Structures are given as structure tokens and as C-alpha cells.
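For this view, one protein chain was removed and the others were kept in their places.
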Amino acid sequence: MVKTVGIDVGTGAVKVALFEVNGDKNEWIAKRVERIRKRDPYKLAEDTMDEILKDNGLTRDDIDYIATTGEGESLEFHTGHFYSMTTHARGAIYLNPDARSVLDVGALHGRAIRIDERGKVLEYRMTSQCASGSGQFLENIARYLGITLEEIGELSQQADDPEVVSGICAVLAETDVINMVSRSISAPNILKGIHISMGNRLLKLLRATKVMEGDVMVTGGLALDTGLVAAMAEGVADPKNKVNVEIKRHDDSIYAGAIGAALWGGFRHEKLAEKADLRKAS
Amino acid sequence: MKCYIGIDLGSTTTKAILMDDNMDVLGQGITNSRSNYDTAAAISKQEAMISTRFTLFHRAFEQISQLDGKVDDFLSGLERNFRLEQYLEQLKDLQDTSIGFADNPRFKDQKKAMVEALDATFAELEQAAVPMFAPGAERKSDFFRDIAGGQFMSTSERIAKEADLNYDVLLNVYDKAIIEVENRPPGGDLSGKFTRALDKLVTEAPEFNVGDAEISKPIQDALGVELEETFVVGTGYGRVRLPFPKDHIRSEILCHGLGAHMMYPETRTVLDIGGQDTKAIQVDGEGIVENFQMNDRCAAGCGRYLGYIADEMNMGVHELGPLASKATKVAKINSTCTVFAGAELRDRLALGEKREDVLAGLHRAIILRAMSIISRSGGVTDQFTFTGGVANNEAAVTELKKLIFENYGEVTINIDPDSIYTGALGGAAFALRAAEGDVTGAEEEQGAA
Amino acid sequence: MCADVSTDVIKDDSMLLQKKMIAGNYDKITSAPETGQKMVSTFVPGNINELIMCFDFANNLPEINALGNAMRKQSGSMISDAEKMGHSEDVCTYVKADLGMMAKGNIAPNGKPMPNPDMLMLSYTGCYTFLKWFELLREQYKCPTVMLHVPYEGDGKITKNMRDYVVKQLKEDVIPMMEEVSGVKFDIDRLREYMKASAKAEDDLVWVLKSAKNIRSPIDAYFGGVYYIGPIFGAFRGTEDAVDYYRMLRVEIEDRLAKGLGPVTPEGEMGEEKYRLVVEGPPNWTNFREFWKMFHEDGAVVVASSYSKVGGVYDYDGFRHDPQNPLESLAEYCMGCYTNRNLPDRTTMMADLVEEYQADGMLVNSIKSCNSFAAGELLMLREVEARTGKPCAFIETDLVDPRYFSPANVKNRLESYFQMIEQKRQSQAA
Partner (left out) sequence: MSVKEIIDRCEVLFEDIDFTAAREWKAAKPGRKVVGYLPIYVPSEIIHAAGMLPLGVLGGGSDLEVIHGDAYYQSYICRIPRSTVELGVTKRLDFVDGMLFPSTCDVIRNLSGVWKLMFPEVYTRYFDTPQNYKKEIGGEFYKNDLRELLEGLEEMGGVKVTDDDLRASIEVYNERRQWVEKVYQFRRDQPWKTPSSEIYLLMRAGEVIPPEEHIQLMKDYLAAVELEERRMKDNTRVVLNGSFCEQPPLGLIKSIELAGCYIVDDDYIMANRMITTDIATEGDPLENIAYAFLTDSMPFPSKFEPSEEEKGLYLADYVRKAGAEGVIFAAASFCDPALLDQPLLHHVLDDQKIPYIAFQFAENSGQMQPIREQAGTFADSIKLWSAA
């Protein structure tokens, strides 16, 4: 029996998952997400892990493999690091074995990843270094509208006449939003419009990876945004898009990276142990 | 009296200039553009009218012997008290509106506590207002939102804690209320406010109590002058959204070019870094635009870039420049995007880099982007004029001066404390020209390349 | 040059003839499977049409197909198909439009499928992209591909070494390969005959282009110009059809001149000539009419353009195909095309045109796709401004990618440019 921790250091939040790996049986013991806000992400990652271990009566010494992902390459205490697409792919398969592609949408990035049934990355596309249409963008919009992140998803789904927007700057969006508000456009319609345009952008990435069928697993923090997921589901339903896929999410989607890291950590641990055995044997 | 008004609807601030037949600037007004543009235009115009009244008062009082040598003190005293009146009026509005929002089924269990907390908060804010407008006092900003908002947050957070109330709910009603309040132009009744301000001033400084007639007559006379809006020209980012007829709209490029030329006739290159765009303009000896470049709608490289960074660091924009000037080395910023730069900033601070060094790097980044826009517009020709909000930032100015010198040699650099009004000034001049029947320069939306 | 869209734009006899010629050529190409006609694909700049004719090849020009598709608003989806196939967003869209057209079944404007070429004639003049373009086509067609390396006029002149090199390639590589693919023996006298016809047509073309020197120019040398250069830049140089076409065109223009008429536009006769411009850079094809309208509406006539010289510079320094020295003259033709000349020469040429054609200034239409034209145009603009003292302006569009044509931007730039010219004139008059 092996215990592993996966730590996903993001730009918006730190996610930690604790697993017990037993052959091909994986048991998820604990999880925790912490928004970074204006804190030091690396310190936060370490603290969060320590807390989760403490809560479960464990110490770092009890852990066989501490795997980081995201921006965690330089964390001293890790056993190994895996890159986000590798871990999100694995996490997506864990959350939904039928996933054949992943849309990982986080605070600053969007990634479309085509995978096989084992979670191997076959092809990918990433958004550019512009935060327009990212999670941070949505967070800013919510602030300007005076609503909380958690309200976004539901509000968006109440829209009756979405106001279509095209790529606006995450920082300058404030003016546009204020302008829309002053034109008496309702928050649901504003949000839905933004979700549609974000969704289209993400679906374009997805198409570029040549995904044609199977489940699309939305991972990352924006999977919590049911409005965005709904907008994408409507997008793929449009026959114009000529894809035969289904958009899926999971309440634990935000942990996909941490899950993947923990599971790959377990896998590597066994490989390393085998190697060590080999060495001992020879 | 015939008045010509130019209104520059900037992305962050809206500015108005009021000019008479002789091209003398009588008044200027500014407000932030967070509200809708109609309101912003109305407010800035109203502010320009108020400032015009002061100019007229000034002219009227010059003849009064009792105030000899004290005209300036008197008028600034009057203005302070006038501002206080305005502020209190808006504060009351904010209070009422916030309480109105607390009346939401979502808050039904907390409503009472919320109202109490709000009342307590606003009572403190009102208290705090008087010293803020005391002689010699400095205010954090000229805009209601900035002053009241900052105080509201700190005060209500404390009060909420004491009352064991969730602070987020107060913030939530405030966020909603401030948008409404900002969208309401302050009440008319200028004379009333002037009169009340005068009363207050006299109470606070009895030396100005020189007989009713001497003071109130010229004031009433000056207030009696009708300010006729002969021609109004709108320009700036928000101009197309305005109910201005097409022939009342001028491109912001042309207005900035002309405005800069009026301030400094020898100007050949103008750089304007505003809230949402950066423009470099080349003008000839007559103020005619020869070439220009603008950035597209990306916050990287304009005022909002620094504003966003200031938010990230929990600082005011005005504090950025002074801190950056303390840097001993300039960090190289890798991210172009503002949001990514914010994340980079966080990383770098986490890794132990000094705040001032990173800030200096961010300032350099914005100026480098401006340098590239200048270069695309045709470089720098003597004299060079720097306008827009960022020209108030000393670190940005230092960096710009350095780069201009390194790349274009010895060049006269003009920065006017009132440079934020450059576009409005050009607009007012166009208004005067238009009233005289000269329509050159009328133009639709300018394209950026 | 503008395929079948031409007639709804200009309805002169010459245009009808051109349309017939182009349709005939496409029919010849698409019926190749039945007729057994062999076909060569090649590029416009430095195309050696007379030589191709000597082997009875039909001539297909992928650039022309791409621009035709752009005018029919089909290029956008072709480009995005090519990008889906793995081509970068950053590269020349002509190539992508062509590859996308193949992916869509290679349908010619007459609705019939294009047969595969029997040979790719890579005359590599003035643009590196050609090289990659034909490597990509070769991968698909797996047909013989001949490289004709045309050295660049880096020092602004054609040296003997350069000329010998091209002639040698023609003799030892190109002609033998053409003989092999076509089964036709090379006959230099046949080449001479074609070149005689070329020179004749070229004389008339030059006359037409130069008619723009008249104040109240009877032609537009950019938008109208693309029609005038069509036959000579494409598959018809050296044919009797081309001779007839240019004779007919010349007569028409002579007539316009005599009547004091200005250029014809898609919207009819053009109004007053207010601005005379020289334009550098290719036009935009996706919004061709809209683009043109922004000029003629405001009374702007293009009196000379570099684009009318991409397929051969005939009017500037007097080059003609020379039947006496056919191969040498073909070599010189290839090397003399506009984009094969170095930037200082191009700059001088443009400045001279501004003066000779009494233009108000030069406008650069910088094409996002095309580094061959565009890399250096900003310096050219400054130089021309300095040398002529006339205001110049800069706009950016693309040839065949509709994503890069922003009407509002272009229009604003043009309008402020016209205002600038106006203001300059006023201040000079004062």
C-alpha cells in the first residue's frame, strides 16, 4: 500500500489531493483547495499539504511520493514533478473513464488536450498569453458586477437574451461591463454572452486538436462554472460544429491536476521500486 | 455669454474645458468615467461650469478693497466648502441607496443589523468628511468613489466585525450602490450650495465677513451670468457612444494634437498615455496631425496597466511612482499581458525580489511600449509633449526622459500639470472653430494600426 | 488576372475578350484528362510562358486560382482548412489558399476538377515562399519539379554570371525536362515567334499604363491595372490573343482619353479626379470592390503601382522580350521582375513614379502575408517622402485572408491621408 500526495500549484489556486494506491485500486482520502488571493503560492502549497496531512494524522514521512504539478517544479520537498497536461489527462480519466479529451480551464490559461483511453496526451492546444476569456477575466467581471464567483454559473443560465461580446481585455473589460450595466443589460445576459464567447474560443482549441468524438472532460477551476459548461454544451450541440462529443464536468474537476499528480506519483513510485529491486537482485 | 465646450470622454476620466470667444479658458472639470458616458459628460460639464463661476467670482472680487490680497484665500476657502457640500450630498445619496439595497429578500435575516451597521458607517464617514476638506488637508483623490470607497471599506469592515456581521454583505450592497450613485449627476441647485458654502466659510473664517452686500452681490451677479452652451464638441474614447450629433464629434487624435499645440506651439511630437490607450501623434507647426499610432484595446502599456498593478499590491496609483523611484535595479518583466504581469509580480515577490525593483521594471515596460508606438509614428522631433494621466507619475516620467535622451538626444520635454485636459482643450478650440463655420477636422472614428 | 469576376466590374469589349480567354484556358486545363493535354503549374513573377508554350503545355497559375477564390469569397475557408492541416497562421496565405483548394477537391472556376499537373515549374523569382510552396505541392502530386533559380538583383544589376546561370539552367535543366514530360522537341524558332508576339503586346500595355500620366487619368493603374496586366502576367503572354487584347484595350483607352474621361469603376464612371496616388504593394482580393470604392468615392485615382510590375517591369526601364536573344532575354525578364529588384531600386522606382506621374504621394498597402513585398516598405515610405516631399501613408491588409481586412481601419487611414494631402495643399497654396 502506497500513500501519495498530488499538489497542483496554480496561478489562481493551490489544490492538494491525498491518495492511497493499492495496485490498480486508488482510494482518494482527502482534498483541499485554497485560493491564492495575494499570498505566496509556494508557501501556501506547503502549508496546505501539511494541514491536510495533519488532519489525517499523517506526516510527510508517511508519504511515499509527493508529486507536484502546475507551477510546482521548484518546490524543494517534492519527490517528482509532472506537467499539467500529463496530470489533467490522468485526472480526467480518473473522474470519467469515458473522457477522450480534456478542456482544462484555470485562472490564466485554457488548454485542450486529446487523450487516449489510458490518459495519454495525443495532441494539445493552448491559449495565448492574454488573459482575455480566462478565469481571472471572469473573476474581474464578477467583481464589476458585484456578484460572487459562486453565483456566476446559476445567473448565466437565467439569461434570455445574451449580449454577445468578442474578445475583450480582461483589464479593460470593466468599462465595457459598466457600459452594459448602464445600458440596462441584466447580469445574466452579460454573463451568458461572456460564457458564449469564452466557450467558442475553447471549442475552437478543442477542434484544433482534432477531437471528433467521446466525452470532453472540463477540468480546472472553471469546471465549477456551470454557466460556462452549459454554454459549451450548447456550442457542441450546434450541428455547424460537426463534432460528436459531449461536454462533461465533475464536482471535483478542479482537483484533476492534483489527482493526476498523485496517481502518477504512485505509478512512478512502483516503477522506481521495481528498478531498485532489480538493482538489488543483480 | 457665449461658451465653447470641449468634452474628452476618456476611458477612465472625462474632462471638460470651457472657453470664451477669445479662446480664454474659463473653466475645467473632471470626473471619472466609470458611470455611463452621458452622466460623465454631464458631470464634467457641470464641473467646468462651476470652475467657470469661480473664475467669474475671481474677476468680480478683484475690485473689492476689503478683500485686498485675500481674494485667493477667500476663493479657495469657498471652493473647499463648496466641495464639502457636494461631498456630503453624495454621501447621503450613497447611504440611502445602500440601505435600499439591503432591502433584499436575500438579506432578510440580516437586514436590521445591516442597516444599523450602514448607518453607523456613514455617520463616521460624515464625521471624517469635515477635516478632509479643512484648509491645507490633502485628499487621496478628487473623485467621490475613491475617497468614500476607501473609507467605507475600512470603516465598515471594523463595524461589521464588532457587530459580528459578514463584511461581504456590506461590501456587496456598497458595490451595487456606488454604481447607481455614480450614475446620478449631483443635484443642480448650485446657488444654494454656493450660499451654504459661503455661510460655512464665514463661520470658519470671520475675517471674510465683510458685509453681506460686498460679498453676496458680486457672487449673485456672477451666478447671474448666463453661460450659453454655444457649441459643444465631444472627443475621446467614449465619444461615439454619446448623443452628440456627428458634426459635434472630433477624433481624439486631432483634439490631442491641437490641444498640445495650443499649450506648446513648438510641439512636434505628442505622447498621450491615458487609461485605456496610448497614442503617439506628430503635428506640424499649425497643430495639424501628420501621423499617429495607437495601441489596440489591450491594457498592456497604458494607465490601467499601472492601475491593475496598484490593485495587486494594495496601493494607490499615486503611490506607485514614488516607490518605483527608490529602485536600485530594474527587474526585467517577462509578461506582456497585464494580468500575467500581475501574476509574475506575485511570483517575484514570493521569490524575494524587492517591490521597488519589480515596480521599476513595470514602469519601464510601459514606457518601452510607448517608445515603440512613438517610433512607429515617426520618432521624436523637438519639442516633445507628454500628456495623459500617466504623465503624473514621476517614475514613468523619469524613465521616459531617460529613453528619449538615449534615443533621440537632447529634446525639450513639456509636461503640463493640466495636461490631462489636452484633448478637451483641443475639443473646445474645435467647438469655437465650428461655431465660426470652419468644419475641418470633422471625422469619424480613428483607426489604430 | 481576375478570372470570371471581371465582367461584372468592367464591361468593355477588351474585358469580354479577357474573360473569354481566361475561361478558355480553364476549359483547356480541366478537359486535359480527355484531350491528353499536358499541364504545367508555375508562378506569375518570372513565368516563362513562351517557353511553356513551345511544348504545348497548358499553363496553370496557382496564385491566380487563389486570388480568384478570394474574389469569390471562398479563400477564407480554404485557408482555415490548410491551417487545420497543420499550416501555421503566420505564413503566406496564398500558399494556404492553394493547399486548401486542393483539399476541397481542386475545383476550377468552371466547376470542373483541376487535373494534377504534369510538371511543376518552380521559377523562383523574387520570393522564397515559392520554393516551399512547390515543395508542398510536389509532396501531393509527386510530379517532376524543375527549379529555375533566378538570382536576386542584390546589387541592383544583372551580372553576366547571373544571366549565364539562368540561361544554363534553361538549357540544361528546364528545356530537357520539358521535352521529356511533353514529348515535344524544343524549337528555338517557335520560341522566337512567341517572343515577337510578347513584345508587341508589351508595347501596347506600356502605352496604356503610361496614359495615366495625363492629368485626369483615363485609367486606374492599380485596381483597373490588375485587369490590364492579367493576360500578360498569366498564361497568355506570347499568344496572338494577348496581342489582340492589348490592341483593343489601347484603342479603348485612346478613346477615353480623347473624350477626357476618367477611369471606369465597378460603380460606373468615376467622378472628379481629386487625388493622384502611387501605390506600393499588392491589392487585397477578398474585399476588392469595397477597397476600390474607398478610393474612387473620394476621388482618388491610382496613377501608377508596383503591383502592375510583379510579372515584369516593362514601362519603367523599357525591357521587352527580345526574339533575337530568346533565352538571354527570358533570363533578364525573370531577374527584372519588381520583387526581384533590391529595395534601393524599388524605392527609386517609386519615387520616380511619384514625380513622373505627378502624384500627390505614395500609399503603401502592406500585405501581411508577403514578406517579399513588405519587409522594408516602412523605410521605403520614409525615403520616398524625403525624396519627393510628398506625404505618404501606410495601410495593412492581406491578399486572400479575409481576417486581415479591416474596412473601418483602412477607411479611416485613407480618409485621414486624403485630409493630410488636402491640408498640405492648402498650406502650400497659402
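As written, the chains take the letters A, B and C, and residue 1 is the first residue of each chain.
The rule is simple: contacts are C-beta pairs under 8 Å (C-beta built on N, C-alpha and C of every residue); 3 or more make two chains touch, one makes a residue touch a chain.
Just so it is clear, the structure is predicted and the values come from calculations on it, not from any experiment.
S.K.: Give me the visible chains that the unshown chain touches, in label order.
M.R.: A, B, C
S.K.: Tell me which of C:Y152, C:F186 or C:W207 is the one touching the absent chain.
M.R.: The one listed residue touching the chain not shown is C:Y152.
S.K.: Pick out which of A:K38, A:K54, A:K120 or A:R183 touches the chain that's been left out of the picture.
M.R.: A:K120
S.K.: Which residue among C:M15, C:I52 or C:V95 touches the omitted chain?
M.R.: C:V95
S.K.: By the contact criterion defined above, which parts of chain C meet the unshown chain? Give residue numbers in ascending order.
M.R.: Chain C touches the chain not shown through residues 85-88, 90-92, 95, 122, 124, 127-129, 131-133, 135-136, 138-139, 142, 145, 147, 149, 151-152, 154-155, 159, 161-162, 164-165, 168-169, 172-173, 342-347, 366, 368, 371-372, 374-379, 383, 396.
S.K.: Hey, which chain B residues sit against the chain that's not shown?
M.R.: Missing-chain contacts on chain B: residues 332-336, 340, 368, 371-372, 375-376, 378-379, 403, 407.
S.K.: Residue by residue, what part of chain A touches the chain that was omitted?
M.R.: 71, 73, 81-86, 118, 120-121, 124, 126, 129, 264, 267-268, 271
The criterion applied here is as follows: only the chains that are shown with their structure count from here on.
S.K.: Would you mind checking which chain's C-alpha centre is most distant from the centre of chain A?
M.R.: Here the answer is chain C, farthest from chain A.
S.K.: Would you mind checking which pair of chains has the most C-beta pairs in contact?
M.R.: Top-ranked chain pair by contact count is A-B.
S.K.: Need the CA-centroid distance for the pair chain A / chain B, whole Å please.
M.R.: The computed centroid separation for chain A versus chain B comes out at 40 Å.
S.K.: Round to the nearest whole Å and give the separation of the Cα centres of chain B and chain C.
M.R.: Spacing between the chain centres: roughly 53 Å.
S.K.: Residue numbers in chain B touching 2 or more other chains?
M.R.: none
S.K.: Which parts of chain A, given as residue numbers and ranges, touch two or more other chains?
M.R.: There are none in chain A.
S.K.: Using the touch definition from the top, list the residues of chain B that touch chain A in their complex.
M.R.: 11, 33-37, 39, 168, 172, 175-176, 179, 183, 241, 276, 297-299, 304-305, 308, 312, 314, 335-340, 343, 346-347, 349-350
S.K.: What residues of chain C sit close enough to touch chain B in their complex?
M.R.: These residues of chain C touch chain B: 391, 394-396, 406, 408-413, 415-416, 419-420, 423, 427.
S.K.: What part of chain B is in contact with chain C in the complex they form?
M.R.: Contact set of chain B toward chain C: 284, 286, 288-290, 440, 443-449.
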